[in-house]
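Shown next, in structure tokens, is the structure this report addresses.
Note that one protein chain of the assembly has been removed; the remaining protein chains are unaltered in position.
Entry: chain A
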């Protein structure tokens, strides 16, 4: 199993440091959710893990080796990425998009091997898109489109999958559909790291939470052991109650809000 770790990682945008001296190890074979308030740096962190941002200090290590010293193609064979809200070019079909996931395995002479074809077909099947594979992406619903992007990342055939808010802009049913799909992928042995906004989804689907506050790690651990009312107060500045989720028995956060007295 390939490990993903950071050592004193700092990430900056235009000279402003967002992530400061962060050291963390992503548990292999598990689902990890990055949670935190808006602007805390969780999306920046996932970009750093995916080598989209060069560290201003420290380093990301993939399989024990510095990620920037490996060829970007070889990294792409080990680590897949789905950025936040990707937009597809006009007229591109589902199949054409998913086939792009094979790019890191191709070269000038080998542009479409048996293996490429097999994995694209597999990715379409897993994401339940075989029927839609000839449709242009712009004619699909939001949930179907997100599945197509995930299928592209699947065709990339990597042990680690990084996703930045894979459920944003989806209705609740489609959010659960995507999370269930990611859970299945994890069961097949993939390491999954994702930024999630919904704490209850994070607690239910993730094996490990990384709670980020002001560019530093506030807490790391299993949802059941770290999710407390105090943590939500500290990190989100929100008063809440935590109850066990009646379905999964994972922590469930109920915000107090202003309408608490309405009965």
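Criterion: a contact is a pair of C-beta atoms (placed from the backbone, for glycine too) under 8 Å apart; a residue touches a chain by one contact, two chains touch by 3 or more; residues count from 1.
In this text, contacts and distances are computed from a predicted model.
Asker: Just go with whichever of "Carbon-monoxide dehydrogenase large subunit", "Cytochrome bo(3) ubiquinol oxidase subunit 3", "NADH-quinone oxidoreductase subunit H" or "Iron chelate uptake ABC transporter family permease subunit" UniProt uses as the name of the absent chain.
Answerer: So the chain that does not appear here would be "Iron chelate uptake ABC transporter family permease subunit", according to UniProt.
Asker: Which one touches the absent chain: A:60, A:76 or A:181?
Answerer: A:76
Asker: Which residue, A:5, A:21, A:56 or A:121, contacts the hidden chain when the whole complex is considered?
Answerer: The single option touching the absent chain is A:121.
Asker: If the hidden chain were put back, which of A:8, A:69 or A:113 would touch it?
Answerer: Final answer for the missing-chain contact: A:113.
Asker: For the chain that got dropped from the picture, name the residues of chain A it touches.
Answerer: These residues of chain A touch the chain that is not shown: 47, 50-52, 71-77, 80-83, 86-93, 95-97, 99-101, 103-104, 106, 108-114, 116-117, 120-121, 133-134, 136, 156.
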